[in-house]
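The complex appears here without one of its protein chains, the remainder shown in place.
Presenting chain A:
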Amino acid sequence: MSDQLVTVLDWAAILCLLAGSLLSFVAAVGLMRFPDLLSRMHTAAKPQILGMLLVLVGIGLRILPVEETGVFDFGTLILVGLFQVVTVPVAGHIAARVGYRTGRIRRDLVVTDELAERLDSKHRANEGPEPDPAQG
């Protein structure tokens, strides 16, 4: 590969890495600034995903001209990205669900809440005509 092309690739890689780390920084700031659990979930899981993908692309561009990369190559990068994208939502969902169900959210920050309506109606249906004393 010509030297010029390698330089161009290097610069593209640098841009990707910088953008990726910037997004991760935004995520960290959001984690500090947002007031409640659900909003924090967003920053903890999200800019991080795009940030990480950008960092992976950057690494990929960096190792493109390298002939011998050891056990580490594009396959590894693709796998890292794939499994991050597939598994992060699962963890995020569980945290959000538990947080919501145990009431660790700030009601004043939620404008419309269609899940609360559902849970309320379900709760009432469960109680039936005669309220269970054990529940109260």
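Quick note on the criterion: contacts are C-beta pairs under 8 Å (C-beta built on N, C-alpha and C of every residue); 3 or more make two chains touch, one makes a residue touch a chain; residues count from 1.
Heads up, the rule we're going with is that contacts and distances are computed from a predicted model.
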Omitted chain, identified by the protein name its UniProt record gives, among "Sugar ABC transporter ATP-binding protein", "Sulphur transport domain-containing protein", "Cell wall polymerase" or "Na+/H+ antiporter subunit E": "Na+/H+ antiporter subunit E"
Absent chain, residues of chain A that touch it: 23, 26, 29-30, 33-36, 38-39, 41-43, 45-47, 49-50, 71, 73, 75-76, 78-79, 85-86, 88-90, 92-93, 96-97, 99-100, 109-116, 118
